[in-house]
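In this view, the complex is presented without one of its protein chains, the others remaining in place.
So, subunit A:
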């Protein structure tokens, strides 16, 4: 289907079902129950899942295929956000031109940075991209924000003001990002018994775009171009002596992944019309590296899983506080309860980074292929067990010779 083989088609269908049904899947616990805080099915978080999924899918095209580790991809995300907000300010709150411009501007910006950074490989390439990203951050944070020329609005962040031109903004159009009149914040809440599910317009826009770019990434992975990118990672010497110029291949991969990042940045601004310089900081670049490695570098679905995993931790784990812990361990005797809470305390709330760090270390050491490898191993073990039980009876009936 769609020019994919069976395995890829079923993967695409699974991803489509998961994203479309996410409001149900992420809200498994009834409202008001003790577990309700583990529900992740609210619009804001679901949007972040898919937006960072897009960011990581794009990053994986560069890092997973060519092996070039960029430490500056957040710069493209930030550029995308700024472009989108400028579109809101100048044209209208319609998200289509905003998202289109963010992809184009991020593409051009990554062409420039890629062209220079790709003169080196390995750690030097990483350092160059990091330097560029930090320069972009400094530009956005202070240099490009002065009374004479205010492109980024510095610390406050770029946002839409009442006196902005918005030349195409119709009189009746909603006063916040919308898709031809459908506001991104529009949410339909469905109550089923004790459960409540949110269907948000912005989330579904992001989800559909993510499926489209996920499909595109499968096509790239399976194309001759994708094979050439893997050849870059495997052996550049052989590639050059085979009549192939590896530079345009890596640059193309860099620009594609920069455009994915720009798209993610544009969508972020479309969900919340605000762009700040902190989106470009090196921690944000590092985050997408973590997502990709955690999920499984070079795999199709890994980066999406990694993005979901980290965002879930960031938003859900960080909300658990001592009160919640006390309520969980209330069944223990008082002294013991306090002791248990004391031990767990550093790993929750603001300490969620600690838990994430430990998990990351465990994954890198025991599952170098990331969560995807973990899944494959579980599947294999499950299959083997099933096979063993199938074989067992027939083994008995065979006569020993």
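By definition in this document, a contact is a pair of C-beta atoms (placed from the backbone, for glycine too) under 8 Å apart; a residue touches a chain by one contact, two chains touch by 3 or more; residues count from 1.
Note that contacts and distances are computed from a predicted model.
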Suppose you had to identify the omitted chain by its UniProt name; would it be "Aspartate carbamoyltransferase", "Lactate utilization protein", "Lipopolysaccharide export system ATP-binding protein LptB" or "Homoserine O-acetyltransferase"? "Lipopolysaccharide export system ATP-binding protein LptB"
Which candidate, A:10, A:37 or A:223, sits in contact with the chain we can't see? A:223
Check each of A:161, A:180, A:241 or A:331 against the chain that is not shown and name the one that touches it. A:241
The listed residue (A:22, A:118, A:231 or A:348) that touches the chain absent from the view is A:231
Residue among A:76, A:249 or A:309 that touches the chain left out of view: A:249
Determine and list the subunit A residues touching the chain excluded from the picture. 3, 5, 219-220, 222-228, 230-231, 233-235, 237-245, 248-249, 252, 256
